[in-house]
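Here is the structure we will look at, set down as C-alpha cells.
The complex appears here without one of its protein chains, the remainder shown in place.
Order of writing sets the chain letters: A and B. Residues in each chain are counted from 1.
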Amino acid sequence: MLFDALTLQLGYNATLVALGSALLGISAGVTGTFLFLRKRALVADAISHATLPGVGLAFIVMVSLGGDGRNLAGLMLGSAVSAWAGLLAVQAITRRTRLAEDAAIGAVLSVFFGAGVVLLTVIQNMSSGRQAGLDGLLLGSTAGMLFQDAMIIAGGGAITLALVLLLRRAMTVVAFDAEYARSIGINTDRIDMLTMLLVMAVTVVGLKIVGLILIVALLIIPPVTARFWTERSELVAAYAGAIGGVSGYVGAAISASAPSLPTGPIIVLTCFALFIVSLFFAPERGVLAAYLRHRRFQRRVHIRQGLLALAQDLPVYEPLTIRLLASEGLARRDGVPTEAGRARAAKALRDEHRWHVVHSLPDYEAVSSLYDGLRDIETVLTADQIAEIDTHIGGPKGVPA
Amino acid sequence: MTHLELAADHGHRVAKERLDASPLAIRGLTVSYGEKPAVFSVDATIEDGSMTAIIGPNGAGKSTLLKAALGVIKPLSGTVTVHGKPLESARGRIAYVPQRASIDWDFPARVIDVVLMGLYRELGMIARVTGAHRRKALDCLERVGMGDFAHRQIGQLSGGQQQRVFLARALAQDADLYLLDEPFAGVDAATEKAIIDVLKALKAQGRTVVAVHHDLATITDYFDHVFLINVRKVAEGPVATTFTAETLQKAYGGRLATAQIEDLELGAG
Partner (left out) sequence: MSGEEFVPLSLVPILIGTFTAIACALPGNFLVLRKQALIGDAISHVVLPGIVVAFLVTGTLGTWPMMIGAGLAAIVAVILIEAIRRLGRIETGAAMGVVFTSMFAAGVLLLERSDTSTVHLDVEHALMGNLESLIWLDADGWASLLDPVALEGLPPELSRIFLTMLGVAAFLWLFWRPLKISTFDESFAEGLGIRTGALGMALVIVSAIAAVAAFDAVGSIIVIAMFICPPAAARLMTDRLEAQIAWSVGFATLSAVLGYVLAGYGPLWLGGDNAVSAAGMIATLSGCILALAVLFGPKRSRIGAPTEG
C-alpha cells in the first residue's frame, strides 16, 4: 500500500494530495529558513492562528453575498487579511510598549484564535451544517480536495518560492546582521515585512492540507533540521526545502495508505522523524558527535591537569582524574604515577613553562593567544622556536625525573 | 628564572591550615564553554580579610572564575571550599554582586525591593518583611548614598546608581566574603568613589572583598592583593610583591605596552 502511495498509484485524489503536499513542504521549508535565521520562528505561530477570524469572516461574507461559503480562494483571501492584522498587532505591541515579542505573539495568537472561535459559532448558528468545510481548516482535511484547490495550492506555493529565491540575498543579510544591512541601504523593515508576507502566503496555502495549527511545524522543523547538516545559509534553505518536500510527499503517501491516518499530523510527524535523526546523527552538529567530542575534551582536560599535578608532586583531588590517568597507564589506582606517567608529566610541565615564556615574549604574541591549557606546543611552534624558548628556561635539568 | 622556581611559582603547595583559613579556596578549577577552556586548572587561595583584585586581559576568564567559584556556572573539574568547608554549607557567608548588564532593568520593582532581596537567606521563603527589615535595607542604601532613591522604579536609575543598588543588596546580606563582578564598569566617578569607600569599610570590619577589576591604574589605591589570570593563573599575592611589571607582562603579554606598565604604580617585584 505504502509503495503504491509513494509511486502515486492510489488514485487521483491521493496523487493530488501527495504532489500538493510536496510543493507546500518545499515552499514552507525554504520560506521558514529565513524566519528561523532571523530568530523569529514563532511569529509564524501568531500568523497562522490569526488566520481563523479571517476564515470565519470570509465565509460569512461569501454566504451573505449568496455564494458558497467554502470557496477556497475566498477563504484564503480572508485568512490573509486577518493574518496581516495579527502581524501588525504583534509589531505594534513590541514597538509601542515594554512587552517583549514572546508576549505579543502569545497574546495575538490566542486572542485572534478566540475571536475566530466566536465567529465559527456564529456561522454554526446562522446555517447549521454548512460550516463543515471550515473545521477542516484547523487541522487540514484532504479528503475532498478538488483539482481546483490543488491548482491554487500549487500556484500559491510556486509564486511564494519564486519570491523567496528573488529576495534570498537581502533576507540573509538582514537575518545575519540587521544593522549592517541598514548601513548598506537595505530597508530592513521592508525586508522583514516581505518575509512575513511570504510566511503568511505559505500559511494560507497550507490551510487546506495541514491546517492552521500545524502549518507552523512545516515552517519551523525543516530549517531547524537542515541547520544540522550545513553551516551555509543558502544550503540551509535548499536542504530545508528538500526536507519539507520529502516530508510532505512521504507524509501524504503514508496517510493515503491506510485509514485514520490524518494527512496534516502524519506530514508533521514525518518531518519530526527527520529532525530527530538529524539531531542525533548529524556529523558535525549532531548530539552524538558533540557528546563524543565533549568526552574526548573532558578526558584531555583531566589528564592534562592530572599530569601537571603529578609533575609537581601535588595531590590529585578528583577521582575522575585518577581513573582517567590509570586507564591511560599513566598512574596507578592510588594516584602514584607510573614510569610513562612521570615522563608525560615532565613533558607537560615543561610545555607549561615554555608557554609561560611565550606569554612573556612580545614576539610571540600571536602564538600566546592560542594558549588554552591543552594545545601541544609543538603544534604551534617550530623546533627552532622551541629551542630558543628553552634557552630562556635553562635546560631540562630542573624537571623532576 | 630557573625551572624549579617556575615550578614552585605554579604549584603553591599550600598547607591544609592555610586552605582552611581561606574564605575562598579554589583547586584545579577548569571551566569551558564548548571546546576551549575559559579557565584552566586554576588554584586560588584568597587571604582572609584581604581586598583582592582579579585582573587579566579581556577573555582571560575573570568573571568565569568568579561565577564558577560560586557555582553559578558548572565547572568541568575542580573544588571550591569556604573556610575549609564545601561551598553549599557556606552560602550564607557569601554575597555576590553580578554584572549590572546581565539584568533586565525593566523589571517591576523599586529600589528597596531589590535591596530586600539581599535579606532572602535571613527571611527565608515566607517570613513577613517587617519594619526592622525595611530599616536595615534603607540603612544599606544610605551606606551607598542612595537613601533618597528607595521608592524609585529601578529602570529610572542611571548605570552608576544601579551598581550602587546592587552593592546595597550585597550589604544587606551581611556576609563575610563579598564577590563583585566588575563593580566599576561603566560607572561615574562619584559612584566609583562611593563603592570603594564602602568596600574599604568592609575590609576595615575584617570582611574579605574579591572584585574583578579592569583599571590597572587604581589597583594599588584600591586593593591589597591581586590575582592575575590569563586562562591559567599567572600569579597571586600581595600587591606589593605580586603586582609587578613581570607578572603583568606574563598575564597581558604584548597587549600591554611597556610604556603603559611604566606609568603604573607597581609593587617592588
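The definition used in the following text is that contacts are C-beta pairs under 8 Å (C-beta built on N, C-alpha and C of every residue); 3 or more make two chains touch, one makes a residue touch a chain.
None of the values given here were measured: they were computed from a predicted structure.
Within the full complex, the residue among B:Lys36, B:His83 or B:Arg110 touching the omitted chain is B:Arg110. Of A:Leu8, A:Val61 or A:Leu139, it is A:Leu139 that touches the chain left out of the display. Among the residues A:Leu19, A:Leu42, A:Leu88 or A:Leu361, only A:Leu42 touches the chain that is left out of the figure. Interface residues of subunit A facing the missing partner chain: 36, 39-42, 44-45, 49, 92-93, 96-100, 102-107, 109-118, 120-122, 124-125, 135, 138-139, 213-214, 216-217, 219-221, 223-224, 227-228, 260-262, 264-266, 268-269, 271-272, 275, 279, 285, 287, 290. Although one chain is not displayed, its contacts with subunit B can still be listed: residues 67, 70-72, 88, 91, 94-96, 98, 102-110, 113-114, 117, 120-121, 123-126, 153, 155-162, 169, 179, 186-188, 191.
Here, only the chains that are shown with their structure count from here on.
Subunit A and subunit B, compared by their mean Cα positions, are separated by 38 Å.
Across the complex, subunit B is touched by residues 98, 293, 297-298, 301-302, 304-305, 308-309, 311-314, 317-318, 320-321, 349, 352-353, 356, 359-360, 362, 365, 368-369, 371-374, 393-400 of subunit A.
The part of subunit B that touches subunit A in the complex is made up of residues 2-4, 6-7, 10-11, 13, 27-28, 30, 32, 35-37, 40-41, 76-79, 106, 230-232, 234, 246, 249-251, 253-255.
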